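Shown here: the complex without one of its protein chains, the others still in place.
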Amino acid sequence: MSGAFLSNLTSPPLLFFFLGVFATFARSDLDVPNPVARAISLYLLFAIGFKGGVALSASPLSSDVLIALGAALLLAALVPVYVFFLVTRFFSSANAAALAATYGSISAVTFVTATNYLDAVGISWGGHFVAAMALMEAPAIVVGLFLYRRAGGDTEVSADREATAERTTIQQLLREAFLNGSVVLILGSLLIGWINGEAGMEQLAPLVKYPFVGMLCLFLLDMGLVAARRIRDIYDPRAGERSVSAKTMVALALAFALLNGSVALLIALLAGLPEGDALLLTILGASASYIAVPAAMRLALPSANPGIYLTMALAVTFPFNIVIGIPLFHYLIRALSA
Amino acid sequence: MSGAFLSNLTSPPLLFFFLGVFATFARSDLDVPNPVARAISLYLLFAIGFKGGVALSASPLSSDVLIALGAALLLAALVPVYVFFLVTRFFSSANAAALAATYGSISAVTFVTATNYLDAVGISWGGHFVAAMALMEAPAIVVGLFLYRRAGGDTEVSADREATAERTTIQQLLREAFLNGSVVLILGSLLIGWINGEAGMEQLAPLVKYPFVGMLCLFLLDMGLVAARRIRDIYDPRAGERSVSAKTMVALALAFALLNGSVALLIALLAGLPEGDALLLTILGASASYIAVPAAMRLALPSANPGIYLTMALAVTFPFNIVIGIPLFHYLIRALSA
Amino acid sequence: MSGAFLSNLTSPPLLFFFLGVFATFARSDLDVPNPVARAISLYLLFAIGFKGGVALSASPLSSDVLIALGAALLLAALVPVYVFFLVTRFFSSANAAALAATYGSISAVTFVTATNYLDAVGISWGGHFVAAMALMEAPAIVVGLFLYRRAGGDTEVSADREATAERTTIQQLLREAFLNGSVVLILGSLLIGWINGEAGMEQLAPLVKYPFVGMLCLFLLDMGLVAARRIRDIYDPRAGERSVSAKTMVALALAFALLNGSVALLIALLAGLPEGDALLLTILGASASYIAVPAAMRLALPSANPGIYLTMALAVTFPFNIVIGIPLFHYLIRALSA
Amino acid sequence: MRPCKRIEIVVERSAAERLEETLRAAGAPDYTLLQNAGGSGDRGYRRADDVTDTDENCVFIVALEDETLLDKIVEGVRPLLKRFGGMCLVSDAHWLIH
Amino acid sequence: MRPCKRIEIVVERSAAERLEETLRAAGAPDYTLLQNAGGSGDRGYRRADDVTDTDENCVFIVALEDETLLDKIVEGVRPLLKRFGGMCLVSDAHWLIH
Partner (left out) sequence: MRPCKRIEIVVERSAAERLEETLRAAGAPDYTLLQNAGGSGDRGYRRADDVTDTDENCVFIVALEDETLLDKIVEGVRPLLKRFGGMCLVSDAHWLIH
């Protein structure tokens, strides 16, 4: 445990994440320009998608793939339901629904960091998990909104209706969710990698494979800057009127990472996934979305407060998962499957 | 034919282009930030220029080089003339001149895609064609404006004169055309590659050579997004007042790709160019400019409508060439030179 | 001499710098988008830092390291003092202090170009000089401001005090200086490289090592554009009211490069540094800051004119150093240590 | 130069497309759009320098000659601001007719 | 605070340098420039997120204390707008003198 834990802590990507956190708290003016940050995240989705597709092309589509995808979808549908009911006591139903969607969905960078961890410790993982990740981005959004409407959020929604001439119907939302930019890029790259296989990888490896870890370092540097800024914002007078205390937010964000991770771990073991795949499913469960879901919530639930759901996912759950979650869950998987 | 055609269709760059097109029509919010798109296109010009220069340094400057450059210039001077007269019946003389310049000039990315196609099918091509491409960017602009003035566009131009204190004289325009950013970058990189030769390539290969295909994929992904957006715009109510119908525009854009390509192919055969070089000259003829020329037209012929010439070049001719044109012309070259 | 001089002149990075200069003077519209330029400079700091750290991890921390760092700090404290007194006759004390800080500090890109020069000619250099470079960025700022206040700049400063509620105290400034973004990134990457050593380099080499020269080319292309623009601005009517003549500025900028370089060279010889390290210390002395220091001066000495100190550092001293300074000082070192 | 109204609307990025349609529907299709704006308001702080792109505002500038359209625009914009937050300012200006 | 005119000019990127000269020639060399703007007008839609950089507007903001210069500026700007399209708005404002 502590071995893997330490070697994860001192891996270049993690250390660059810490560097970003340090820079923010030290009030350094270190900054990654916004278009560059977006370019690197496009790169990571493009690369992981293509790698996954090539891996998939190597092994024939077996029932394992279907089992994995099934487990992923089950997880994505299950998590938002209990998250919603667990938090309604703390939050307005709009915020509760937003949190349900956030934690039911996933963080691609957390997933990428986990695959990088597995590659580092030399444990194989199934390329189809890239597809599983992509599939898990959207469903929680729909579940969250469904719960929200059941909980009597309808008035607000019908208000929407008038205000925006039916623009946010469920169908519309589904489309927006499944055609979200990152989903399209991941699945598209996966498909292209799958079509081109090893021959394609030979052509693209110098871009999608070799510099991958380095790019991840640069991205995590930026994530460190961004996450720390939001942490600082929580304790900022400006944020005084926030409806929930910083303590509650941090506590919940950690609790959900652990709870959802454990649920996912259970499903992984029941589905009999191999070690690497089990860790990936677990970390997908433990992770929360800070890109796709917030973007959708802004449209569908503008009354929900990003200062809550976005901050919890980005500033607490994300750092916890890449720093502690990955080696911790890996340790548990080994212990339980032994 | 259909073999090469299919393997081109399923090559990673083309598939990423389709992914971009799909994302736009599916109304996904997938987007490549503008500065990043510009950075990748700078990279492609820088890389192709340097590669061409190194290739050139390997083979002594022979008469072949002069023949190739001559053929290229002939083509660049010939195409705009007949294009202008072919379209004056459909368009105002300003728009006709802009189209002449657009189709007389070239698309660097189409050229790059063609070189990538040749590398993939293992056919050699002459580095001096990079110079030929660069030389072909500007002349058509001058020819187009000359035809425009002959056609009585003078009044407008003299109006310019007053309005802008002689700022757009022919000389000035020539300078602007030949010192256009991409021309300077391509020729500069070519020269530097030529000076440094193989030794230089050893230093720069990890940037200009190995990741090249991958970068082309990312750029074509963006081109797919952009081209599809413009196609959509044509059929957009907003574009209602457009002077020409979408059908006419699409038909002309396809016709010019085929006609100009055929003319170029003829010249290539008469000049006795080897297979690879013949394809490059042909595709240079078939391609149209959507960066250098529109930029110059905005200055010299602001009364011309970019919604026509830019859209035709970018949204119809470009996709046709990279998807169908390259393998089609390759097939014809083989058939005719057999 | 002339051999090394020529091969430096014709190395890809230098030639791309000239290409940028040419493009600007030819009034080409060649341009590197701002966020991209910033991304490349982040990359260079990240890469040189990591490389330095790995190099450091190979050789045990010996007294050589301490001597080098000591020499660097001495230099950074010494240069601004005499620069200040040398220029007070030409400039207001605010401008004099800004120049002192500018020339006491360093240019990371000049340093990087020097390391690239050494790698090209196959002379080894100590990774700890990356740390030395980072350490030299800030001190001159403090010295410059100290001299400024001694020279009676206090009134202005106390005025500041009121205006900005004590925000620019010396302590505050020290913090701002030492936590400047580039310093943090360099030292952070150095530390991370040092922790991960060769194993880390194996993971990151495809990003931080192999494409390095190519990235340097792209960055110097942009530096050529930017430096030439500023040179042009000096001779621009718009700049008519400038307090000092262009001739004076150019002369001083060249004089300081030579003088400070010579002082550094002397220190290097007295400290008995090996050939490569001596050149690096010399070029650090000769170089001037055009990023960290101007940013700090804007805050601390807004009455100083960036049109003077920034232009001298960026448009005159920088080009001189990378084109002539590096091989020249290398020649001197060889001559003197022989 | 003719008198006109200068309308300045700040909305978050995700509402921009919707606002554009609202303007067109109201018969004022012309505008200038500044993207990548940050800001601070009732909904807190918007940084516009995040990896998460949800923190960004847009500024629409509309010059309106036919002032009778103003009410229609305002009525179209109000629900958007209600829903997404933002700001709408209207001031008098003179339009250089070319 | 002194009364002044606030001039806001939207032109496409390729005309920006020219406009700058026009302003200087008219004796109003000071301005603030916002680049990378999109918009929609008689000449249709401008996206400002293309690879082709010809689809971009710039917004110039000029604060003018000496109102006698206004006509000169307007006369310099009009031909530019005629030629390249765009927009010029003039409104009253107060300038904080520092």
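Going in written order, the chains are labelled A, B, C, D and E, and every chain counts its residues from 1.
One rule holds in what follows: a residue touches a chain if its C-beta (ideal position, glycine included) is under 8 Å from a C-beta of that chain, and two chains touch if they have at least 3 such contacts.
Owing to the predicted nature of the structure, the values given are computational and were not obtained by experimental measurement.
Undergrad: The chain left out here touches which displayed chains?
TA: Looking at the complete complex, the unshown chain comes into contact with C, D, E.
Undergrad: Any idea which of C:S11, C:T24 or C:S41 touches the chain not displayed?
TA: Here the residue in touch with the unshown chain is C:S41.
Undergrad: Counting contacts across the full complex, list the positions on chain E that touch the omitted chain.
TA: So the residues of chain E touching the missing chain come out as 1, 4, 6, 20, 29-36, 61, 63, 91-96, 98.
Undergrad: For review purposes, identify every residue of chain D that touches the missing chain, sorted by number.
TA: Residue positions of chain D that touch the missing chain: 8, 10, 34, 36-42, 48, 57, 59, 74, 77-78, 81-82, 87-92.
Undergrad: For review purposes, identify every residue of chain C that touches the missing chain, sorted by number.
TA: Looking at chain C, the ones touching the missing chain are residues 31, 33-34, 37-38, 41, 160, 162-164, 167, 219, 222-223, 226, 229, 233, 238-239, 290-291, 294-295, 298-299, 302, 305-307, 310, 314.
Operating definition for what follows: only the chains that are shown with their structure count from here on.
Undergrad: Treat touching chains as neighbours and tell me the shortest step distance from chain C to chain E.
TA: Contact-graph shortest path, chain C to chain E, evaluates to 2.
Undergrad: What chain lies farthest away from chain C once each centre is taken as the mean of the Cα atoms?
TA: Looking at centroid distances, D is the chain farthest away.
Undergrad: Quick check: how many Å separate the C-alpha centres of chain A and chain D?
TA: The answer is 33 Å.
Undergrad: If you average the CA atoms of chain A and of chain B, how many Å lie between those two points?
TA: 41
Undergrad: In chain C, what residues contact two or more other chains?
TA: In chain C, residues 34-36, 39, 206, 211 touch at least two other chains, as defined above.
Undergrad: Note the residues in chain D that touch 2 or more other chains, in rising order.
TA: Within chain D, residues 29, 36 contact more than one other chain.
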